[in-house]
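A protein chain is absent from this complex, but the other protein chains hold their places.
Presenting chain A:
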Amino acid sequence: MRVMERSFREQLFFLVLCLSVLKGDSRYIENNEISKDELYSFFNSELKREIPEELMYRRPLRCLDMVAVEGQFTFTAEHPQLSCAAFFMAEPTEVISVDFDNVDIDCRGGDFITVFDGWVMKGEKFPSSQDHPLPVYERYVDYCDSGSLRRSVRSSQNVAMVFFRIHNSGSTFTLTVRKHINPFPCNVISQSPEGSYTMVIPQQHRNCSFSIIYPVEIDISEFSLGHYNNFPKRSMPGCAESGDFVQLLGGNGIDTSKLLPITDLCISFTGPTHMKIGCDNTVVRMVSSGKFVNRVSFSYRLLDSQELQTIKLNNVEDFCFNN
């Protein structure tokens, strides 16, 4: 009888313990660490990048502005400003996040602050609609529409921009710009007219563009398809048929889908490729089927005025490039 009572008591205690754990009464033993999981804190670099307040860069934002640095940018309207835009730019391997802080604008009066995931110039978008994962209307995030729902917007590539319109003088808002590492950048606008870059698409079915908004001489040193399972035993029939190739595009806009193709390079090309391209925008675009780890390495340098002159004189047709 006593044995039965003891076992019954044990079972009862066990039941009470289970119920209290499920109800949450045992919350006093919760882990209140800032990092959610100690095991993965090595891989989460976000926590370590918080800049202390005293080191945060601050300056006023202008109606037409270009920002390449992290910090807080405050716009205060001294008079109505109806068409303003600020461009944000980071290194190729970074993405940008924009946070809205201390926003004091009149949404109902027609004010807006809209962050765009990419750059828009003369109606053309970079990355183009074909190369960007989101549909067009999702790339525009309006502060007035989303309200308290979206205080922070993160770009998908190293460029972003914000459009804003303020009707009343005295209205103000602050944008906090931060940069985050992007290990496999896809669409990039180059900050400088000279440099070198290696683009890697790790087995993804997507197209990535590297845009150099200068007339440059470009030198593609390597294009390789890293095989994962089966290396193709047959040689590729041609560039158009193969699902993986590199395109060189040129033109005078930032939308890569509206540029002229200069040349295509696929697995059959041997040796480095030099080209002088006198266009305002030169783009190296990699088309990837997703079967391989694609990699292309290239370097580029600015063309001087004499080389540009030579290209313009040599061109029969009105294209901006020349071999």
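In the analysis below, a residue touches a chain if its C-beta (ideal position, glycine included) is under 8 Å from a C-beta of that chain, and two chains touch if they have at least 3 such contacts; residues count from 1.
The definition used in the following text is that contacts and distances are computed from a predicted model.
The listed options are "Tubulin epsilon and delta complex protein 1 domain-containing protein", "High-affinity nitrate transporter", "Two-component response regulator" or "Urotensin 1", and the UniProt record of the chain not shown names that protein "Urotensin 1". Where chain A meets the omitted chain, the residues involved are 8, 11-12, 15, 18-19, 22-23, 55, 57, 64-69, 71, 82-83, 85, 87, 89, 110, 114, 116, 120-123, 136-137, 140, 145, 163, 165, 191-192, 213-214, 252, 280-281.
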